[in-house]
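I have placed the structure first, in the form of structure tokens, so that the comments after it can refer back to it.
A protein chain is absent from this complex, but the other protein chains hold their places.
Now for chain A:
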Amino acid sequence: MWAFGRASGFASMLLLSASVLLGILTRSGRPLVQLPRVSVSLLHRNVSLMAVVFLIFHVGALLLDSYAQLHVTDVFVPFLGSYRPFWQGLGTVALDLLAAVVVTGLLRHRIGQRTFKLVHWLSYAMWPVAIAHSVGNGTDGTSAPVVAAVVVVSVAVVAAVAWRLSAGFLETARLRQLHGQWRRP
């Protein structure tokens, strides 16, 4: 259970990073080389849901593991854990944020665009917290392969966020700038 809990946590961290990258790409309105926009959007959703599945494995396995000493309250309330409470608490914070993002994502048509979008922005807060939890709480969070993976995904996400904030982010950005406030049909 212990090993499985760690491996699934690592997998979830990678999938969450991929999901953030795909989410930013979705927002740009661009296709991914040959992959149409619709597929990028669906891939973003499916990778996110896979991250959730691995997260359920991760938390479930460690709840069952006697060595981890994780309690049900730790899943909802941060910083009360017995093992590295601060870093474990970050995991709880990330989990609760992700739960909000996923539930509102699935209910988007029900709750409306504004609420969905406001909550979805929490992803940007959730991701660094999840990464910090991986490194700080993982038994081999500072081992070479984990650090290498964290460096790779961090560089990718930071670059994607920089791109997100740059002027040329939208597929139609150039034309829209050229013509000032663009004209809607």
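Things worth noting here:
Methods note: a contact is a pair of C-beta atoms (placed from the backbone, for glycine too) under 8 Å apart; a residue touches a chain by one contact, two chains touch by 3 or more; residues count from 1.
As a working rule, contacts and distances are computed from a predicted model.
One subunit of the complex is not drawn; among "Ferredoxin", "Fe-S cluster assembly protein SufD", "Sarcosine oxidase subunit delta" or "Polar amino acid uptake family ABC transporter, permease protein", its UniProt record names it "Ferredoxin".
Of the options A:46, A:73 or A:172, the residue whose C-beta touches the omitted chain is A:172. Summary of contacts with the chain left out: across A:29, A:60, A:85 or A:128, the touching residue is A:29.
Across A:38, A:64 or A:77, the residue that sits in touch with the chain not pictured is A:38.
Looking at chain A, the residues touching the absent chain are 26-27, 29, 36-38, 41-42, 108-109, 112-113, 171-172, 175-176, 179, 182-185.
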